[in-house]
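Working notes for the structure below.
Every protein chain of the complex appears in place save one, which is left out.
Let's look at chain A:
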Amino acid sequence: MISIRGLTKSFRGAPVLRGIDLDIEDGEKVVVIGPSGTGKSTLLRSLNFLDVPDAGQITVGDLTVDAARASKSDILALRRRTGFVFQNYALFANKTAKENIMEALVTVQKRPRAEAEERALSVLRETGLAEKADSYPAALSGGQQQRVGIGRAMALGAEVLLFDEPTSALDPEWVGEVLDLMRRVAEKSQTMIIVTHEMQFAREIADRVVFMDGGKIVEAGPPSQIFDAPRDDRLRRFLKRVGREQGAG
């Protein structure tokens, strides 16, 4: 169970999040959509303090962190319960695919090397990259890097995985394989929060779609409501615009 209360964040005086409240059930898939610059990524990054929120509360499982009073150990504890998948993959450039996945297990979770290696190899098999275990990120395609990135987050055993536009930086030819992997992750009743512009994918994977505009949640509901019977004007305009761009109906 994840609970977000009154989350706010400004960058140099310009408010980006204007009070976000959101509850997410275990195993729920929440997709966040909305115009760019509307705080979707900031919301996700605030959830593991890559961006430090100004105020509000974040609860993940039995841990509640008050943004205004978060200590270093609060922040570490929160990060250790969340896995993050970056738009630009952000694999450790000095480590192989396998080592990228092992790193958190060995360094942060203090598991024995052999066990971590076994886990990393099994995650690589799941992501279809077993034969790339010893390749460095520079030698992998964008799609392969992002699959390792997802594998790195999966291996943590985190309570929730946060996906920040995971396919936006990819060449179109690699988008399919990354979305496929995310579908497989979703099947394992993993809690996921996904920021994406892939509307078809959102409709298919989401239990709930959250539409953000101007730093607020404007409308939220099941995909059928959001895509087929949107209530808010801004959401309707947004869907129309995206529909035209993506060439879908």
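Criterion: contacts are C-beta pairs under 8 Å (C-beta built on N, C-alpha and C of every residue); 3 or more make two chains touch, one makes a residue touch a chain; residues count from 1.
By our rule, contacts and distances are computed from a predicted model.
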Task: Identity of the absent chain, which is to be given by its UniProt protein name, from "Xanthine dehydrogenase small subunit", "Putative amino-acid permease protein YxeN", "Acyl carrier protein" or "NADH-quinone oxidoreductase subunit H" - done: "Putative amino-acid permease protein YxeN"
Task: Selected residue (touches chain absent from view) among A:Thr107, A:Ser189 or A:Ser224 - done: A:Thr107
Task: Per the touch definition above, residue among A:Ser71, A:Asn88 or A:Gln200 touching the missing chain - done: A:Asn88
Task: Contact footprint on chain A, counting only the chain that is left out - done: 48-50, 76-77, 79-80, 82-84, 86, 88-96, 103-104, 107-108, 136-139, 152, 156
